[in-house]
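Excluded from the complex is one protein chain; the other protein chains are retained at their positions.
Let's turn to chain A:
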């Protein structure tokens, strides 16, 4: 019954292929969903940074900084990248007072923007590389998802402020096994 085996073989192959197809479709779905979440998170952190910058600007009467923060908050999607870059430039040129809670909040939100941007870039790259796979392209598995876009801004790092003058003493850690250097 050689013919029979042939049929079984085809059925098994078809089953494997469709399992692979299902797995790939799921993977494409997941990668796009993550890229989207990352984009929302990045957006939220950029808004938070602009708001923190506005607070610092108001405290210190810095008109230019306030304007840059305002522009970053109101920018259209097309102008957003350059508006955020302007804000980053302004923030870097500033001398912040380490004792001012608003300044500390600003440095903290900037750090979160750096992380959110890093993760967003990685996830967009993963999604785009999944879109480039032959199977995905031929079967147009990604057609239901908008193409994720990189958010191209300069690294928004700010210099860390020195710790505030009162550093609480750390509690002694529990006993640990002795270890050689």
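Note that a contact is a pair of C-beta atoms (placed from the backbone, for glycine too) under 8 Å apart; a residue touches a chain by one contact, two chains touch by 3 or more; residues count from 1.
Everything that follows uses one rule, which is that contacts and distances are computed from a predicted model.
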Absent chain [UniProt protein name; select from "Amino acid/amide ABC transporter membrane protein 1 (HAAT family)", "C-type cytochrome, methanol metabolism-related", "Phosphatidylinositol alpha-mannosyltransferase" or "NADH-quinone oxidoreductase subunit H"] | "Phosphatidylinositol alpha-mannosyltransferase"
Taking the entire complex into account, which one of A:70, A:111, A:131 or A:145 touches the absent chain?
-> A:111
Touching residue (missing chain; options A:38, A:54, A:136 or A:153) = A:38
Touching residues on chain A - with respect to the absent chain = 27, 31, 34, 36-38, 40-41, 44-45, 48, 105, 108-109, 111-112, 114-116, 118-123, 125-126, 129-130, 160, 162-163, 167, 169-174, 176-181
